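Of the protein chains in this complex, one is absent; all others appear in place.
Right, chain A next:
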Amino acid sequence: MSTTTVGGPRAGGADRARRWHRARRSLHGVSFVLPNFLGFGLLTLGPVVALFAISFTNWNVFGKAKWVGLDNFTRLLKDTSFHRALLNTLYYSALHIPLTFALSLGLALLLDRKLRGVAFFRTAAFFPYVTSIVAIAIAWNLLFSKDFGPINQVLGFFGVADPPGWTASSSWSMPAVIIVGVWREMGYYMLLFLAGLQTVPPELHEAARIDGANAWQRFRNVTLPCLRPTTFFVTVMLTIGSFKVFDLILVMTDGGPGQSTLVLSQYIYQKGLVENRFGYASAISVVLFALCMVVTAVQFAVNRRRNG
């Protein structure tokens, strides 16, 4: 490459060469990202942006998109099925988030020890998470069967005179779905907590022990503060995961009985892909999107204040 002599007649050339060199490196970098970005931009980024535009239109599958402004949103305000779906989503989240959080953290604390066979238990806990929702939903549905299902037989054995009807009952279908959701996901969050526990410095525990702190105090004052990045991360993910719950419900109850387990994602699917009302479904999608973003933003803000 050319040598640089400041102020000399060749300075312009060297400058150009350096610029050319830098541009070439940039080009290389871009070329690495491009193959993925083409697909990602077209199939993910594009649709995310298009979503907002479509939500302001009246668009059915054979018709042309017609701009209707806020019509879809004002209609949502009066749509009782939408209210039901929103409330059910919040109901699911209100139980699923804390239960999964507590159980996966408990499991992680239990498995973060020198016990024989600990690897087996970790694997067992993680297994439900990698198996297909269809298969586990089918198995659980049989387990939950009202009259002769094993779960109700076991409950009967323990003296429950009138066991719940589970997926056949409109008041027990949501708890049934939540049980399966927690069961399926706790192994995954357990792994995240286990990873987080590796970062807690053992010296701190030692010091606390010497100072006479009992197990609970050590957990409260040492483990939890050190685990904060993980707990924050888990909370955000659990929240978004709960808001978008769908497959499990679709296969287990299909939203029923009645509308007792209808959730937002499923309502989007129903309006958009079954009834082909793209505009209206997109308006519901915008609500789901906003819900996730607002809650995540709040969690970020709370987390920052705690750290700051």
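Simple rule for what comes next: a contact is a pair of C-beta atoms (placed from the backbone, for glycine too) under 8 Å apart; a residue touches a chain by one contact, two chains touch by 3 or more; residues count from 1.
What we mean here is this: contacts and distances are computed from a predicted model.
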item: Hidden chain of the complex, named as in its UniProt record, picked from "Permease", "RNA polymerase sigma factor", "Ferredoxin" or "Carbohydrate ABC transporter membrane protein 2 (CUT1 family)"; value: "Carbohydrate ABC transporter membrane protein 2 (CUT1 family)"
item: Contact partner of the left-out chain, one of A:Leu77, A:Val130, A:Ala161 or A:Ile210; value: A:Val130
item: Option touching the unshown chain, where A:Phe32, A:Phe158 or A:Trp216 are the choices; value: A:Phe32
item: For chain A, the residues touching the chain missing from this view; value: 25-33, 35-40, 42-48, 50-51, 54, 107, 110-115, 119-136, 138-140, 142-143, 145, 147-150, 153-154, 157, 183, 185, 187-188, 191-192, 194-196, 198-199, 202, 229-230, 232-233, 236-237, 240-241, 243-244, 246-247, 250-251, 264-265, 268-269, 272-273, 278, 281-282, 285-286, 288-289, 292-293, 296
